[in-house]
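Below is one structure, written out as structure tokens; comments come after it.
With one protein chain withheld, the remaining protein chains of the complex are depicted in position.
Then we have chain A:
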Amino acid sequence: MSSVLRALAALLCAALLAPPVAAHEVKLETREQAATVVSLRYADGEPFAFEAYELYLPGKETPEQVGRTNAAGELVFLSGQHAEWRLKAFSADGHGVDQRLQLAVPSVEATTTPAAEPPRVLLLLSGAGVLFGLFGLVQLFLRRKGK
């Protein structure tokens, strides 16, 4: 009987000593809450997929979050009470962004803030207009000079 008690005591001691060993174990907990989702895409609509990114708080040199975008070119983070962030995303071939993010509401509720960009065709035509306008001015200058 005493040997059984000794064995149980040894087992108890082993269990008490176990926490430092158990610290190597990675525990998983899941919960659902609102988060900020940033989508990164190339100009042709292809997702900026599986590329490295870093998220910084203003004035900090150490990133709060690093990782890689998912297959859809998205990254998800919890902004907490911080509305202002800086996102750096790089691909090895030199594509990416280094941009400040201004979040309207720190992720308490799911909010969507689509980028207010003019249509691409409009931008393309505007650029072509600027080009032809500039060369038109050069032409005008040359004509006046020729007279």
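Operating definition for what follows: a contact is a pair of C-beta atoms (placed from the backbone, for glycine too) under 8 Å apart; a residue touches a chain by one contact, two chains touch by 3 or more; residues count from 1.
To be clear about the criterion, contacts and distances are computed from a predicted model.
Remark: of the listed names "Cobalt/nickel transport system permease protein", "ABC transporter substrate-binding protein", "NADH-quinone oxidoreductase subunit N" or "Acetolactate synthase", the one matching the undisplayed chain in UniProt is "Cobalt/nickel transport system permease protein". Residues of chain A in contact with the chain left out of this view: 42-44, 46, 49, 52, 61, 88, 90-99, 120, 123-124, 126-128, 130-132, 134-136, 138-139, 142-143, 146.
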